[in-house]
Every structure is written in C-alpha cells, then in structure tokens.
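Left out: one protein chain. Kept in place: all the others.
For chain A:
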Amino acid sequence: MTFLTQVLNGLQLGSIYALVALGYTMVYGIILLLNFAHGDIIMVGAYISWIVMAQLGMSPVLAIILSVVGCTVLGVLIDKVAYAPLRNAPRLSVLITAIGVSYFLENGAQLVFGADAKVVPTYFNLPNPQVGGATFNGVAILTVVVTAVSTIILTLLVQKTKFGKAMRAVSEDMGAARLMGINVNNTISFTFAVGSALAGIGAVLYSMAYTQATPTMGIMLGTKAFVAAVLGGIGSIPGAVIGGLLVGFAEVFVSAMGFSVWRDAVVFLLLIIVLIVKPTGILGRTMNEKV
C-alpha cells in the first residue's frame, strides 16, 4: 500500500515539475530562449499567496487568483522589459539577460521579504481519502487533477485556437508568420502569459504541499523543471509533461528506497543518460538549422 502512496507522491511532484517545464518549453519553442527566470516567477507566486493570506488575512481563493494573475503579469513584464529589446540580438545576450533577471528577482525578494522562510498558510483543509488500508493525500490528488486539466486546456489552446496556431506558426518561422499578418510581438507576449500562468498554478500547488516561501526556492525547482523539459524534448508540450513526471517519480522512488541524499544526483544522471541516447530528448524533433 505504501507503494501506491509513493506513486501518488511521484505524480504530485512530477505534476508540479511538469507545469513549470511547460513554461520553459513554450518560451523556448517560440523564441529559442531558455528563460532561467522562470523558476523565480514561482517564488514570486508563493510570496503573493503568503502576503494575501498571512499578511492581509484575505481568502485563499483570492490568494490563488492573485498568485496566478501576478505571475502572468510578471512573466509578460519580464519579456517586455528585459527580452523584447533584445529580439534581434545574439541568443547568448538574451540568455545572459535571463540569468540577470533571475538574480534580480531572487535578490529583490530577499531585500523585500528577508532571507528567512515565510510560512504560507494552509489554503484549504482537504480530506485525505482512505482506500483499502492506504491514505491518499488530498493536496496530492488535487495537484494531479489540476495539472491534468491545465495540460488538456493548454493542448486544446495550442492545437485548436487561432492564437494557438499563430504560436505554432511563429515558433516554426517568425518571418513567414509576419507575412501572414500575425502580430509576432503579441504572440510572444501571449506565450509568456500562458507559460507564466502555468507557473502561477504551479506556485500555488507547490505552496500547498511545502507551505514555505523563500527567495531561493525557485532555483532548484526551476532547474529540475528545466531538466524535465530537456529530458522530454524541449519545445514539445507532451515532452514537458512526460519529462516532469519522470523527474518526479525518479526523485520520489530514490527517496523511498532510502537514498534521499542521492535524489538530485539521480535526476541529473537521468538527464545525462537521455542526452547520450537521444540528444533531442524523449519527444524532441531533430533540429534543422534555419538558413
């Protein structure tokens, strides 16, 4: 029975990684940028929840809404302020800028909130259903369900809507997309908005499970999600989900077997193995260099 509990734990952690990995993969897909500030957006989301509930004493529903909206706005703002002016610059310049934004957010949070952890209050008291002899964590179930629904909505958005199709067009050939009458800048902003909204959802689900906000919480979370995105094949939406779940399961099972010290090492080992066997990731396409 503990096996099933561990499976659920793996799904829960994997779901959060998947949500964050989706943001990485979407932004990479459209402007070929590894947005290293993405993990820190989650940190900001967690602090927003903390402010709304612990400081202002307002309702958890409002905290969730403001966290998701706050992350969305922040993501678009980062693109407009930091990345958009560099749209025609070498990719390395944008990458370095992303690292800069990441440091800015981490140190900014430390300046404003201090280095010590803030406790994010419990959003809801969820029941922990018992099946057979095993108890299943309510938050974990919620996390898995929310992630599944988010992924389905995202897939429909990208595959079926006009805006989603424009995203795919821009991601394949920005110049040709312009010639279609697609407003490329708006499409990129929209991509950042969607990716950051998913990060906001991830922030709430993460805070429900780990109940802490620290200025540096986004670093490891972001790195693991980045690994997940690369593992699954960066640029691929189903790849990000598969990668996220894989990383989540790997961590939980390594810990469950009593090697929790080796947890992170195993994740990175997994990455190395996949990159040796299939350099483009599990669902990655062979990259054709554009001429």
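Operating definition for what follows: a contact is a pair of C-beta atoms (placed from the backbone, for glycine too) under 8 Å apart; a residue touches a chain by one contact, two chains touch by 3 or more; residues count from 1.
Basically, contacts and distances are computed from a predicted model.
Peer 1: Quick one: find the hidden chain's UniProt protein name among "ABC transporter ATP-binding protein", "Cation acetate symporter", "NADH-quinone oxidoreductase subunit L" or "Putative membrane protein".
Peer 2: Cross-referencing UniProt, the chain left out corresponds to "ABC transporter ATP-binding protein".
Peer 1: Looking at the whole complex, which of A:51, A:120, A:166 or A:221 touches the chain that is not displayed?
Peer 2: Among A:51, A:120, A:166 or A:221, only A:166 touches the chain that is not shown.
Peer 1: Write down which of A:71, A:154, A:177 or A:246 is the residue touching the left-out chain.
Peer 2: Of these options, the touching residue for the absent chain is A:177.
Peer 1: On chain A, where is the contact patch with the chain that was removed from view?
Peer 2: 162, 165-166, 168-169, 172-173, 175-184
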